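Input: a single structure, listed below in structure tokens.
A single protein chain has been omitted; all remaining protein chains appear in their positions.
Every chain is named by a letter (A, B and C) in the order it is written, and numbering of its residues begins at 1.
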Amino acid sequence: MKAKASDHSAHILPLRIYLGVGFALFILTGITVMISFVDLGGWNVTVALAVASIKAALVVLFFMHLLYDNKIYLTIFLTAIGFLAILIIFTMFDTMERGRLYPEKAKPIKPGAAIYEREDSLSSRSVDTTKTDH
Amino acid sequence: MSESHTHPAHLAHHFSDVEQQRESAKFGMWVFLLTEVLLFGGLFMAYAIYRAWNPDMFYNAHKALNIYMGTANTFVLIASSVTMALSIRSMQLDKRKQTIGFLIATLALACIFLVIKYFEYSHKFHVGQLPGKYYSYTGIKGTNPHIFFGIYFGMTGLHGLHVLAGMSAIVWVLIKTVKKKFSAEYYTPVEMVGLYWHLVDLIWIFLFPLLYLIG
Amino acid sequence: MSEAVAEKNYLNDPKGWKSWVFTLDHKRIGILYLASITAAFFLGGVFAVLIRLELLNPGQDLMGPDTYNQIFTLHGAVMIFLFIIPSIPAALGNFFLPLLIGAKDVAFPRLNLASYYIYVFGSMFAVYSIFTGAVDTGWTFYTPYSTETQTSVIPMTLGAFILGFSSIFTGLNFIVTIHKMRIPGMTWYKLPLFVWALYATAIIQVVATPVLGITLLLLIFERVFSVGIFNPDMGGDPVLFQHFFWFYSHPAVYIMILPGMGIISELIATFSHKKIFGYKAIAFSSLGIAFISFLVWGHHMFVSGQSELAAMIFSFLTFLVGIPSGIKVFNWITTLYKGQIHFDTPMLYALSFLFLFTIGGLTGIFLGALATDVHLHDTYFVVAHFHYVMMGGTVMAFLGGLHYWWPKMFGKMYNHFWSVIAMILVFVGFNVTFFSQFILGSQGMPRRYYNYLDQFQPLHAFSTIGSWILGAGFIIMAIYLIHSLFKGRKASDNPWGGLTFEWATGSPPPHHNFKVTPKMTHGPYDYDKVLVEQTDY
Partner (left out) sequence: MDDTTGSLFMPFGGSTIAGDVDTVFNFILYTSTIIFALVVFGIIFFSIRYRRRGKLALTPDISHNTKLEIVWTVIPTILVVIVFFMGFNAYLKMSVVPKDAMEIKVTGQKWFWSFEYPEAGATTVNELVVPIDKPVKLLMSSQDVIHSFFVPGFRIKQDVIPNRYTMIWFQATKIGEYDLFCAEYCGTKHSEMIGKVKVVSEREFENWLEESSMSGEGMSLSDFGAKLYISKACNTCHSIDGSAGNGPTFKGIFGKQVTFDDGSQAMVDENYIRKSILNPQTNIVAGYQNIMPTFQGLLKEREVDALIAYIKTLE
């Protein structure tokens, strides 16, 4: 009875895996911070997200044991990611495409918020923040 | 309550064996983590959309965040994830003392995380980099930087609350461990808290580059 | 077994109010939910009657415009968040899911009780908001109106936020229960279809509800800090809120209907005493509907100013939901073929479900088509559509399930004659109330109107009269059901001759559900192999 009731026929990972993964996460964090100081044009985002995804995968697969556990848990996790992707992508079908027929529909009429127009806050303001300056 | 004389004490009456109980708990926990991902998902969506609309403002505003503190916190949180994982491993090996040590280490790291966060927040409060109508900082160029800070405080604030919740959960399993409620036979709650803690780490792994590195 | 022992059941064992308040028994929690949602339904129903009364004539009759706006908001919010979302899953599902799969309880009884108290707590916020000036935003909380209005939006959104957790926990519990607690031998294809439906529902509950949670948090955040994500004055985009809101609230309409469809599958099979036609098709169409429901939310926003591309995609995907729904309807009808149909009250509700849901669903097609939705959006056509699916669909299924399982839950029969009368009144009253609204709406009568132009008066009056017939039906129902509780004839264990496990135990079931653990000797719908005599009538 005792043996069967035991909680973990699931296996125990060796110490070096945990330490190794931790070390890898440290290194990856270091790398991603360093890269962020280099201007890669549009690629900064991609690189940062790619590194973050690798880190996330490490955490999920090893710390959270998904690599070894029943694959149903992995399915649940991927389901979450999948629906999140639907949420963001389908919303962007709207927000990124509003100006397709008529560009005036894409932008706010007044881009700046009302707070920047109140006299009290304007007087204390050294930089004009209501305009994009690039 | 039930006819379960042969069953271990931690087995609830409606389960037929320990394995079923443990798997149910784990299954439930993963479904719960799914809901957490989607809860944060809404904020990620707000981030994605406003960033796509105002890339320059996001770029300018993210420079106001302290990248060193952010990096430090990332290291702290990863380290806490390692100690959390190790505490479970020790439990599996029936080394209760070690588990207690690792849990305390995890708590300590979580405290460090919050202290660093506190310094970041208080600096932002001080210079007026606040969400929405309380925003009064003037040094950032671009359209509506207050939205960036709204999202920043929304995301890190909700994450911070999760850290607090995770810490309470850790304290709870710590007490139970000290009271010898767990053993290599039964440590499901520790494992569940571990999963939760890793998720909190996981979310930070994305928050960090999005907010601090690329803005 | 002696008589005295056989009399013990979950209702009287254990005794005392504490044993109810702290109960972990899924059956008792189901009953607590049942009482609460019934109260919520009557509260929402009283608001509905007030709405209809005000709309009897144009101009002011009963209340001023602000009161009216609060009343329809409360009607919508109470009906949706307090009644229909928890209705079937949390009340009937809680009671019967473990019984149907032969389990002693749900996987997490404590979480189950917690979810009930979270429901109560959330409802208190909602009710509190009524006393602090109510809300007047409509149940949809559209920004920027909801960030500006002076009414108590925050208590109400907090209430809905908390209620969301209740729903998440119920869903989570059910998923794990269905995966892990089935008795040996009950494979996925031997699950009763109600269980499949609850499973699909639970998936939507856990995936969609957290997004509602964050939406409401952001709304509160916006109201308190003016963050600027939704508020145009702060540089935000109010339309974005609608994406957030409908990402939950569209799938939510399938949280409402799928369990109802599950009940219908049970009713049709039992009362035509025939194997359900297309078992797998019905089971998988539930999952199909659940999945597609996440891809269509933009059909509530065709005239909101969203991009034409999004409108096109959302419209196309919307139609796809019609196909699995149709598959279900056709399968149910085919099940009747060569059956031995018996028209007990639950079956009458099931047949009216088929009738009304088909109308409601098909009018959804008008709304899913872009050009027609531009005209019909935010008119009474939409109001009629969603009452046909929610009231004509879900509520009919709920009433069917209630009458089907009533003898099991309480061990008593209700009066057959009055139950048929009430059913007829509800059916007729419902159609009178809401069919007229299709015409009103397509003629151009906008919704959420306190006052209207004279040309709409006859149809509005007609609709109001319908609501009285409806109300009469519900009053009769309340009377004979309460009467049955106290004076009802004792019900047998299996009054309808059903084959699923809940009929294999006592009426009402004992505390641990089954006296002997049931065994899979036949499938849930094997009416071609097993004959159980119907004992009632």
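Quick note on the criterion: a residue touches a chain if its C-beta (ideal position, glycine included) is under 8 Å from a C-beta of that chain, and two chains touch if they have at least 3 such contacts.
Note that the structure is predicted; figures quoted are calculated from it, not measured.
Shown chains touched by the undisplayed chain in the intact complex: A, C.
In the complete complex, the residue from C:T38, C:N57, C:S492 or C:Q534 that touches the missing chain is C:Q534.
Only one of C:T38, C:N57, C:S442 or C:Q457 touches the chain withheld from this view, namely C:S442.
Remark: the residues of chain C touching the chain excluded from display are 65-66, 69, 136-138, 142, 144-145, 148-149, 232-233, 237-239, 272-275, 277-281, 302-305, 308, 311-312, 315-316, 319-320, 322-323, 326-327, 329-330, 333-334, 336-343, 351, 354-355, 358-359, 362-363, 365-366, 368-375, 377-379, 438-439, 442-444, 446-453, 497, 527-529, 531, 533-534.
Contact residues of chain A toward the unshown chain are 101-102, 104-105, 108-110.
As a convention for this text, only the chains that are shown with their structure count from here on.
Note on chain placement: the centre of chain A and the centre of chain C lie 36 Å apart, centres being C-alpha means.
With centres set at the average Cα position, the gap from chain A to chain B is 14 Å.
Touching of two or more other chains is recorded for residues 179, 207, 211, 226, 228, 234-235, 240 of chain C.
Touching of two or more other chains is recorded for residues 23, 27, 31, 34, 38, 41-42, 45, 49, 133, 143-144, 146 of chain B. The residues of chain A lying in touch with chain C in their complex are 72, 79-80, 83, 86-87, 90-91, 93-98, 100-101, 105, 108, 111-115. On the side of chain C, the complex with chain B involves touching residues 103-109, 111, 168, 172-173, 175-176, 179-181, 206-211, 213-215, 217-218, 221-222, 225-229, 234-236, 240, 244, 512. The touching residues of chain B, counted against chain A in their complex, run 6, 8, 17-19, 22-23, 26-27, 30-31, 33-34, 37-38, 41-42, 44-45, 48-49, 52-54, 56-57, 67, 71, 74-75, 78-79, 81-82, 84-86, 89, 92-93, 133, 135-136, 138-146, 184-188, 194-195, 198-199, 201-202, 205-206, 208-210, 212-214.
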